[in-house]
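Only one protein chain is missing from this complex, and each of the others stays in its spot.
Chain nomenclature is as follows: A and B, assigned in order of appearance, with residue numbering initiated at 1 for each chain independently.
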Amino acid sequence: MGLVYALIAAGLSLIFGLMELVNFAHGEFLMVAMYVTFFAWSLAHLDPVVALPLAALALAGLGWAVYHGIIRWVLGGPMLAQVFATFGLAVLLRAGAQFVWGVDFRVVKDPWLAGRVSLGGVFVGLPQLAASALALAAFVALWWFLARTETGLALMATAQDRQAAALMGIDTQRMFALGWAIGSACVGVAGGLLAMFYYVFPEVGGVFALIAYVTVALGGFGNVPATLLAGVLVGLVEVFAGLLISPAMKYAVVFLLYLAVVLWRPLGLFGRF
Amino acid sequence: MKRAALVVLLLAALAFPAVFTLPFPRHVMIMIFLYGSLAVAWNILAGYCGQISLGHAVFFGIGAYTSTLLVARAGVSPWLGMLAGAVLAVIVSQAVGFPVFRLRGHYFAIATIAVGEIVQTLFINWDWAGGARGVFVPIRRPDSFVNFQFNESKAVYYYIALGLLLLGLAVTRRLEGSRPGYYFRAIREDQEAAASLGVHVAREKLRAMALSAALTALGGTFYAQYLLFIDPEAVFPLSLSILICLVSVLGGVGTLWGPVVGAAVLVPLSEYTRVWLGGTGKALDLVIYGALIVLVAVAQPSGLVGLARRLGRRSPPGQ
Partner (left out) sequence: MSLLTVSGLTKRFGGVIANRDVSFAVASGELVGVIGPNGAGKSTLFDLVTGFQRADAGRVTLDGADVTRLRPDEIARRGVARTFQKLRPFSDMTVLENVMVGAFLRTADVAAAREAAHHALTSVGLADRVDAHARGLSTGQRKRLELARALATRPRLLLLDEVTGGVDQATIPGLVRLVRELHAGGLALVVIEHNMRVIMELAQRIVALQLGEVIADAPPSEIVRNPRVIDAYLGQAWRP
């Protein structure tokens, strides 16, 4: 679970690192990805595992469109305008999903990966296990892209200092759009993975988005590898809080942990001062 | 000239219930006043002092729950409960604010979201306070001022809501013309520069937070007495926190009238679209609402008041 959180949060973190903007519609992007996966299954009989690239691609397209349609225009504006542009988008997507698809809970029946396996005596659902593995794989791919390819490096350079990057001949507009596409694709993969074992409904993004904000802030905004660690940490805390205290309180404990950490280190666990 | 316009506006507001006797228009006006007063309260902290809180529902909920639990469990008059709620909200605001104000920008905003979620979870799991099911305000008949219940006519609620809004505006007005108001704006603009001029930044932020929390809690009590039922979903959600600042942003943050203008535009819009388009479970009203927010953010980040000012500046001075 933590790994999926990390993947959701990585997309958010990437976008923030690039342009210091929190995408409050991130959870709704996740929701859209889950619907894509669901309909790929129900209309085209594609298993969620097969539909993963489709979800990633669809979300990359959404991210790119959102950047050009909305974000570009509020980038230079006050922080509040940015908050509300993405928040309004969240309401729009959520209500739009409700309008088009209704409020019903939908679920992918009989995915290829089902059942449980025993891992050293602990039973783990196979879909969850596969999701973790694939999330980790996606994370490695993201890291490889950022650190080892020319485009990835240009992206990181833009995140470091957009003026310097522009002087070096990097097209920052293109990089921003690309960042949105990649950040959204991360959510696309995460949504596809979640759809294997989680209900799909218009408001599904809410909880995951809140967790994602906390994960990102915990790791330090814009620091993608730290997000992975923070995601795993949040996942573990959630599981143990659910077991030891009460399932109803698990998210409260996660939020409390976040508060405790940022008060101790105001820029997150691995934040640079 | 400007003063005369305000007097006319106020008289119109006072006369409104006499002209419109149907419940629905009165309800819409009450909601405008309520959300207006919440946005005015939020604006003190966020608009003037620059601390963008996305957890103000906490104070609203505290106001609602304090008075409701006091009347339901101990029979205390909601008016006293309103006061107690405000006091409690101030105490909580200081306890939360003291650590959280060390954070800036997005970190502050997200921390306030986290606080809001924690408080909501606590109330959902707090059985004595009604848990997730919520609490009813015990119905008292006949209507009486002491009981803060007026089941026969919305007119009294109307005037109380109007009073809340006027109180918030009066506080803001007074703030604009006094030292704390200047200090708040200085902190919003640049808190290091403010500190270098002798502004005790942490103390001023807490002061703004206390004022804002108290006014928000008053609105919470009013809401509970108006609907006579509350649950965590209604008074603590993130969406309420966001709505409060949205009203303010739409009208124009950091201005006296911005939140009122925002409420006067947004509330009727959402109430009427809900009546016309909602109820089908299709959420078309929310689609429009979302699109509107995006549009405002992209096209006019300084809000309607900012827009009006710009138009005013462009036209020649009317002599």
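By our rule, contacts are C-beta pairs under 8 Å (C-beta built on N, C-alpha and C of every residue); 3 or more make two chains touch, one makes a residue touch a chain.
Note that the structure is predicted; figures quoted are calculated from it, not measured.
*Asks:* The complex has one chain that is not drawn here; which of the drawn chains does it touch?
*Replies:* Taking every chain of the complex into account, the missing one touches B.
*Asks:* Kindly state which of the options B:Arg185, B:Arg274 or B:Arg309 is in contact with the chain not pictured.
*Replies:* B:Arg185
*Asks:* Sort through B:Val201, B:Val265 or B:Ala291 and give me the one touching the missing partner chain.
*Replies:* Spelled out, the listed residue whose C-beta touches the missing chain is B:Val201.
*Asks:* Kindly state which of the options B:Gly75, B:Pro142 or B:Gly177 is in contact with the chain not pictured.
*Replies:* B:Gly177
*Asks:* To test your reading of the contact rule: which positions on chain B touch the chain that is missing from view?
*Replies:* Here the touching residues of chain B are 177-179, 182-183, 185-186, 188-190, 192-201, 254.
Note that in this section only the chains that are shown with their structure count from here on.
*Asks:* If you average the Cα atoms of chain A and of chain B to get two centres, how far apart are those centres in Å?
*Replies:* Averaging C-alpha atoms per chain gives centres 32 Å apart.
*Asks:* Flag every residue of chain B that touches chain A in the complex, lowest number first.
*Replies:* Those in contact with chain A are residues 52, 54, 99-100, 102-107, 109-111, 113-115, 117-118, 121-122, 124-125, 238, 242, 245-246, 249, 253, 281-287, 289-298, 301.
*Asks:* Taking the touch rule as given, give the residues of chain A at its contact with chain B in the complex, in rising order.
*Replies:* Chain A residues touching chain B: 16, 20, 22, 70, 73-74, 77-85, 87-96, 98-99, 102-103, 202, 206, 210, 213-214, 217, 221, 246, 248-249, 251-252, 255-256, 258-259, 262-263, 266-268.
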